[in-house]
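Pasting a structure below so you can have a look.
Of the protein chains in this complex, all but one are displayed in their positions.
By letter and in written order, the chains are A and B; residue numbering begins at 1 in each of them.
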Amino acid sequence: MVPAADFRSYYGRPVVKPPVWKRDIPAYLFTGGLAAGSALLAAGAQFTGRPALRRTGRVSALGALAASTYFLINDLGRPERFHHMLRVAKPTSPMSTGTWILAGFGATAGPAALAEVAPLLPERGPLGLLRRALPPLGATAGIGAAALAPALATYTAVLLSDTATPSWRAAYPHLPVVFAGSALASGAGAGLIGTPVAQAGPARRMAVCGAALELYGAHQVESQGLLGEPYRQGRAGRLLRAGRALTAAGLAGAVLGRHSRVASALSGASLLAASVLTRFGIFEGGVASAKDPKYTVVPQRERLARRQAAADGS
Amino acid sequence: MAEAHPVGFQWVMEAKSRGATVIHVDPRYTRTSAVADMYVPVRAGADIAFLGGVINYILSNEKDFREYVLAYTNASTVLSEDFQDTEDLDGLFSGYDPEHGAYDQSSWMYAGREHEGRQAEQSGQERETAAGLRAESHGPPIGHDTEKDPTLAHPRCVYQVLKRHYARYTPEVVERLCGVPTSDFLRVCEAWTANSGRERTSALVYSVGWTQHSVGVQYIRAGAIIQLLLGNMGRPGGGVMALRGHASIQGSTDIPTLFNLLPGYLQMPHHRQHPTFDKWVDALRHPGQKGFWSDARAYAISLLKAYWGEAATADNDFGYGWLPRLTGDHGTYRQVLDMIDGKIKGYFLLGQNPAVGSAHGRAQRLGMANLDWLVVRDLFMTESATFWKDGPEIATGEIVTEQCGTEVFFLPAASHVEKEGTFTQTQRLLQWREKAVDPPGDCRSELWFMYHLGRRIRDRLASSTAPRDQAILRLTWDYRLHGERGDEPSAEDVLREINGYEVDTGTPLSSYTQMKADGSTAGGCWIYTGVYADGVNQAARRKPGGEQSWVAPEWGWAWPSNRRALYNRASADPDGKPWSERKKYVWWDPEAGSWTGHDVPDFEKGKDPSYRPDADATGVDAIAGDDPFIMQGDGKGWLYVPSGLIDGPLPTHYEPVESTVRNPLYTQQANPTRKVYDRSDNQLNPSPPQQHAEVFPYVFCTSRLTEHHTAGGMSRTLAYLSELQPHMFVEVSPALAAERGLEHLGWAHVVTARAAIEARVMITSRLRPLRIDDRIVHQIWLPYHWGGQGLVTGDSVNDLIGIALDPNVLIQESKVGTCDIRPGRRPTGVELLAYVEAYRKRAGMSGDRYASMLTKDEHDG
């Protein structure tokens, strides 16, 4: 029977278009966060004289940034036109803003990581000159990267929220918290893996802070009534639950395994994995909310009813 | 109308926005219903009962436009004493002759004219050549002494006969027969009558939902009766309009592609009835008769002069001997059956796809598979060009490619935008069409093909002295050639010839009244004379509406004589004054002593309304000043048709040939004069009172989708249209779906005695079961656009349909039939044949069982 289109929807078809983004985008979210967290870790290590931690941070910041950029470009329908992003700077477009943040971050995280090769260079000759020039340059660049890192970690939350995707849009107060926490935790996770326990203390503390923010933020996102539902159900729900478990495990490992390099590395790995799962979970939750017209129509209807009630009341 | 004529439908919407009430009467809820003020579901094939009900409403409530009816119709004419109605004879009119399955029409005549009536044998013959209606436009001979009763009280006057005939079509009977609730029905009656009269007119627009029935002509007749009673004929905003199908269907009856007509509705000579030129011409003009057909000799001779030019002389009857003759039924269905029987060897298909579009698809394909040669000219490779390698009969083994002897020539055709010419639309308006682009590749116009085919044949025959070849060798075949290749005949030249000219000077004629019976004029179609007046292509005129009067006489050209509304004398009262200021159209100007108005008056310009002919006047002179229907023998609009129709002077309800319902009105079940071909490959499903009718318990109805065109050649080949309706489907009501276990979007198959076809199921409340005579009638609906070629393919509906025709015009009953519907796909290959055979067996159709024309009350068969 030609289904009777009920009062709420047109044959159950989505009202808004689900994002066409592929898995590259959650991967890009994750790697961007990792780069940001790592850059912060590196900068702290730079200030507090922890060369191993600094090296880990700078290298993983650059590596993650490169991956992030790759994912971003790979997701484009016309990757060869990536540079069209640089035609304009548009304050209304979080992706435009983000592209410039990304570019700035690249311009700083790159030299900072490069500076880490200084000890490998010969002491004399023109390269010797470079060997001496790099560390101060790296220090300056590292500070620059750290300054941009919080923006790099959180603009992606705005990018998702500034859409008509119901569960992303509604979660705009909380997504930045999740993303900031996830960035810290993943950066810390990388630090725990790449640094001897002796220098890993701040990474451990950063892991605790990050995990706490991530768990708190995710909890907020999931508890927003009807629009939290897509994050609690289906694939998104599974991903986020697994993410939460791994975050908790990583947190415990970071605190309890502080004397063991292996335990530290394991907890670092689980924090990284948790961050990946969280990003995919948030992504999937949004997609699911766009696919079901309920999440578009019902909240909008309620909003209209509230407005009507307010108008009637006044 | 919204479905099949969406562009024309804009005017309905325009009228609606100006306050018109739109009522849609249709077996299913369509896009038209969606925007109508009122939708009335009706049982397919029951419209005569519905319209009869409206007539009854008008007459019993005296809602007719009495002055108009009295003056302009034959309401007051008194009928023969011998006439007996279907109401007296249980479904038959007087004179039925079972031997010929046709009527002796003597008793149908006006009193005193009985001797003019056709004999049963003659009217049986007329059925074979679809000749009945042709005579209607000429009209039967009318005497001056024909009795009339202006008080309309005479029990045998047309008005009283009409009243008695339709008295039984009460709202209750309409409800019982059509499934239309009384309240709905009365609303329709009220709206129609309220919008007719002096101040208002209603137009009746019909199309093939009304024509494709075994009583199709009588459907239209019933509509015409209503329009005459309400005074809606010959007046602005009134009329009975046939919405045409293909772009120039009107043109192809004016300059016919029909077997029984010559251009301008001159009948094709019959070898027995018209042995001589004079016999033929007299059959056209009826010597001594009133009306404009009296000049038919001039039209006929001008036509023959156009065909044969100098070779047509008075001495050789202007070449009459070269005209082909009819010997009987040469209709498209007879021909197909003759192909099956091996009687026809070669066939041209020019822009037609009968493998999908014509009833009994299997017969169409088997016929074509039994030819020596077949020429298909089309824009696309259609099913009619490929049946020999991929038609459904390949799967069943009935056609074996290697053994199929038909040599098929496919010749690509130029489309309408790739050639010049005219289209004639429903208002008889000719509009010239320029060529927009050259046809691609080998595609050529019809004109090119016919011209060069003729040229080559003439070259081949050049040395022949055989008399039969002279018909071809003597033809004028001299059109100018132009175009990029220099070999395209000039379509304007053809139009000039159609228009006609003085033989000596070549001067184009400006009116058919200039045609002469002495061979000094030539003209290819008398009604089109004037389209090339003054040597100007009048059909190419495109003056914008805003720059001329609202009748827009300078847009294109309408036949006859650029007249936009026919019989428009009727828009003025008998004295020649407009019936009302609001509906003023054509009127008599006493000062000027002539007819004038917004349109070209359809009347002799200087004939005073008070003019009365002498008793012995004939032809045009015999038309009185208040006889608006100038082609009719008595100058009147006919409520009752004494001659011309095969199946009766008044429309009366018969069931479709295949029906699930016993005729509630009479013992006679179906049209007793219908055209049938009783042969084992064309058995029809049993209907009550025959036994086993329950094997095919449902009614099916076929028609169009906006998204596709006819047999699909022009739409299933185009992605932008195919995607909009990508699959053959069948619409059923929720109740029927439940009854038969059909699932939305699942497969189902539909079975008749001819075939089983499959389709996806569309369950929709747009189809409603109807309560008919205390039982439920389920109707299913199928679009007929699918076939095996193109981007989207599917089974063809016409495979389901048998051949049963209207007796007057030989149109097939493809709007209604009976069937069974089952869930799931149909069997394939030989199993399909066995499956259908099993149904036939259960329906008792294994032997040679056919319903008799005359229904006996006992179970027959």
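We take it that a contact is a pair of C-beta atoms (placed from the backbone, for glycine too) under 8 Å apart; a residue touches a chain by one contact, two chains touch by 3 or more.
As a convention for this text, contacts and distances are computed from a predicted model.
**Student:** Absent chain per UniProt: "3-isopropylmalate dehydratase small subunit", "DNA repair protein RecO", "Oxidoreductase" or "4Fe-4S ferredoxin"?
**Tutor:** UniProt lists the chain that is not shown as "4Fe-4S ferredoxin".
**Student:** Using the contact definition given at the top, list the shown chains touched by the missing chain.
**Tutor:** Result for the missing chain's touching partners among shown chains: A, B.
**Student:** If the hidden chain were put back, which of A:176, A:230 or A:285 would touch it?
**Tutor:** A:176
**Student:** If I consider the whole complex, including the chain that's not displayed, which of B:453, B:776 or B:830 touches that chain?
**Tutor:** Selected residue, touching the omitted chain: B:776.
**Student:** Out of B:123, B:764 or B:818, which residue would touch the omitted chain in the full complex?
**Tutor:** Of all options in B:123, B:764 or B:818, contact with the hidden chain holds for B:764.
**Student:** Provide the residue numbers of chain B that touch the chain removed from this figure.
**Tutor:** Considering the whole complex, chain B reaches the absent chain at 2, 6-7, 9-10, 13, 17, 29, 31-35, 38-39, 181, 183-184, 705-707, 719-727, 729, 735, 739, 744-745, 760, 762, 764-766, 768-771, 774, 776, 791-792.
**Student:** Suppose we count only contacts with the excluded chain; which residues of chain A make the list?
**Tutor:** Touch with the absent chain occurs at residues 2-5, 7-11, 13-21, 36, 40-41, 43-45, 47-48, 75-79, 81-82, 84-85, 87-88, 90-96, 99, 146, 149-151, 153-155, 157-159, 161-165, 168-169, 172-174, 176-177, 179-181, 183-184, 188, 198, 201-203, 205-206, 209-210, 213, 286, 290, 293, 296-297, 300-301, 303-304.
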